[in-house]
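Note that one protein chain is taken out, while the other chains of the complex remain in position.
Going by the order they are written in, the chains are A and B; count residues from 1 in each one.
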Amino acid sequence: MSHSGLLKKLLLIVVGMFAFAFALVPLYDVFCDVTGLNGKPSLDVAAKSEKVEASRTVDVSFTTHSQRNAPFEVKSRQYSVNVQPGEMAEVKFSAKNLSAQSRVMQAVPSVSPGKAAKYLHKMACFCFDQQSFSANQEVEFTLVFYVDTELPEEIKELTLSYTVFDISEATANNTVLAKQKAG
Amino acid sequence: MSTVAQTEQNHHEHHAAKGFKRWLYTTNHKDIGSLYLIFSLTMFLIGGAMAMVIRAELFQPGLQLVDPHFFNQMTTVHGLIMVFGAVMPAFTGLANWMVPMMIGAPDMALPRMNNWSFWILPFAFAILLLSLFMEGGGPAFGWTFYAPLSTTYSNDNTALFVFAVHIMGISSIMGAINVIVTIVNLRAPGMTWMKLPLFVWTWLITAFLLIAVMPVLAGAVTMVLTDKYFGTSFFDAAGGGDPVMFQHIFWFFGHPEVYIMILPAFGIISTIIPTFSRKKLFGYASMVYATSSIALLSFIVWAHHMFTTGMPLAGELFFMYATMLISVPTGVKVFNWVATMWRGSISFEVPMLFAIAFIVLFTLGGFSGLMLAITPADFQYHDTYFVVAHFHYVLVTGAIFSIMAAAYYWLPKWTGHMYNEALAKWHFWLSLISVNVLFFPMHFVGLAGMPRRIPDYALQFADFNALISIGGFAFGLSQLLFVAVVYKCIKGGEQAPSKVWDGAEGLEWDIPSPAPYHTFSTPPEVK
């Protein structure tokens, strides 16, 4: 093979592997969905539960964490609920903007144990969208969810954790960008 | 044969520029090989000086010399320099010098790219080193630069780190492409694949690893750059990313990288052991297959660096089993070297001493590697000095010792002079003793619970740390002997014959010593 022919092929591998590094990003998400690697539950609205499995129950507990300096206080009204797989459950969360400015919040859900993540279906969640708060506004959110009947038998309790981020600046920048693009 | 080469040399030599320009413009594989080797030695000393700072601070509990922020910069830059500045360029330098001579090629296939791939390196390391003197200091997030410590929580000099790593990556990729094209296209007639010297084989496989994973590293640093400066959120949960994904991408590069730093060492040892055992290498074919299978396996074991990040049981089991499997081909190599020595006619010249030390100490590092693969035990070993001990055994007494062995083995060929045997033996024995005083007790402090990358530690670790530091200073000072040996050998010494070692085999020993500027302009016939 000529030098340049081989060189071209090798460069193709290099470019391909650089692209592969970026392809790892979506691949990682798919991989996580399948294996529950990072305990990230789906952010899509789930379909209604079809059947209820009355023979066992699961404890689902809730916890929230306001990430460093995010001026929000989000709390579930109950620490935990005991549900049958397939049974619909509703949990209320109170959320408060502690700052004197309007702020945008993004809640990121995470489930432990990680392999339970794909069995937790949310039909209504404040984590689906960014939530805008006016100064010191207090809001009540309702989480509607059920645990899949396919949940492995050995899992008796699972925890749904929300990490709450202040994304006001990121969204502000995006709006500016969007305006610049439009302009 | 050699007379042909010499007339060629005289014919060409007066075209070569003199002084600094000769080195700046050179496209000659021997010049570039020397540049790489000298650069690598310089970086080894700079990175070593940083290790001395680290060991001085850790000599006793309490903070005496540096503040923790500077300490973190030292551990980070020490790691980056040793990996990308010392070990990798040393192997590239050896490949530049030896691959064409071993396969009977006149030069590397792409000589101008060769020049370029060397000359961007000093700039990369200048950027990295100078960032230490900027306000806020250089990178302080460990050589593994885990996000978000390297993104949201790092200072603005991170851009310099990213830029430096990009340049190092481009340099390695160009070097690797050159090696592949040279080996594939420029083998002398009759030099079939299964006749290739093992050093060439291992380098060929290493080069493929390099072009496969250096772009992934480039991708990872690019993502760090855009996350930090351009508002993307690859590794930021707030924007839908995941910091653990950084570790997956990094170690997808990082684990093959480990083998990039050890496969050429296997090649060197497989060259030196037969020479001084005066017996053919045992199991040549199985060596080639073992090297290839190690390279392939290296792509599916990356997550064993991440057992504590939280992984499903199935993942933990898979990565544990795959990692354990690597010890099979690695074991085969060790057994083959021992079998080569068995019933040989062994003599103990300095390259052989380093090679034997390599076999014993690298195997020790391999054992601790196997222990680290066992997931439940890894929860206790992970991020402790046990890991530090493990990778210094495979990289210092593994990779670096093999490079020392190679240097002593081929120095007479490069310079035309024998090195000072007494001084070299001093270098070996002092290094051997001090390196074990330095790294062996690290196993103990690690098992007893000392985390890595800490500038200060609890009192129960004090005695061992003092001992480790003494070993460290001794090892550091011993390397100055190596500099002296190399300097003296370049300046003069006993005239070396063309076949320096009586048991050596290979085309490079048909060439006079020192190897003329141009060799194999007419390809040799390999039977």
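The rule is short, and it goes like this: contacts are C-beta pairs under 8 Å (C-beta built on N, C-alpha and C of every residue); 3 or more make two chains touch, one makes a residue touch a chain.
What we mean here is this: contacts and distances are computed from a predicted model.
A.B. asks: Tell me the UniProt protein name of the chain this structure doesn't show, selecting from "Cytochrome c oxidase subunit 2", "Branched-chain amino acid ABC transporter permease", "GMC family oxidoreductase" or "RNA polymerase specialized sigma subunit".
C.D. replies: Result for the unshown chain: "Cytochrome c oxidase subunit 2".
A.B. asks: Going by the contact rule already stated, which one of B:Val87, B:Ile356, B:Ala424 or B:Cys489 would touch the omitted chain in the full complex?
C.D. replies: B:Ile356
A.B. asks: Who touches the missing chain here, B:Gly449, B:Gly476, B:Pro497 or B:Pro523?
C.D. replies: B:Gly449
A.B. asks: Among B:Val332, B:Met442, B:Val486 or B:Ile511, which one is in touch with the chain left out?
C.D. replies: B:Val332
A.B. asks: Can you list where chain B touches the absent chain?
C.D. replies: Touch with the absent chain occurs at residues 61-64, 67-69, 72, 134-137, 140-142, 146, 148-149, 152-153, 155, 157, 236-238, 242-244, 277-286, 308-310, 313, 316-317, 320-321, 324-325, 327-328, 331-332, 334-336, 338-347, 356, 359-360, 363-364, 367, 370-371, 374-377, 379-380, 382-384, 444-445, 447-449, 451-461, 463-464.
A.B. asks: Tell me where the left-out chain touches chain A, residue by residue.
C.D. replies: Chain A touches the missing chain through residues 38-40, 59, 61, 63, 65, 67-69, 71, 79-80, 98-101, 108, 110-113, 134-136, 154-157, 159, 161, 163, 165-166, 169.
The rule is short, and it goes like this: only the chains that are shown with their structure count from here on.
A.B. asks: Between chain A and chain B, tell me the centre distance in angstrom, where each centre is the average of that chain's C-alpha atoms.
C.D. replies: 42
A.B. asks: Under the definition above, what is the set of chain A residues touching chain B in their complex?
C.D. replies: Listed in rising order, the residues of chain A that touch chain B are 1-3, 6-7, 10-11, 13-18, 20-22, 24-25, 28, 32, 35-40, 67, 106, 108, 114-115, 163, 165, 167, 170, 173.
A.B. asks: Touching residues of chain B toward chain A in the complex: what are they?
C.D. replies: 109-110, 173, 177, 180-181, 184-185, 211-216, 218-220, 222-223, 231, 234, 237-240, 242, 244-245, 248-249, 252, 310-315
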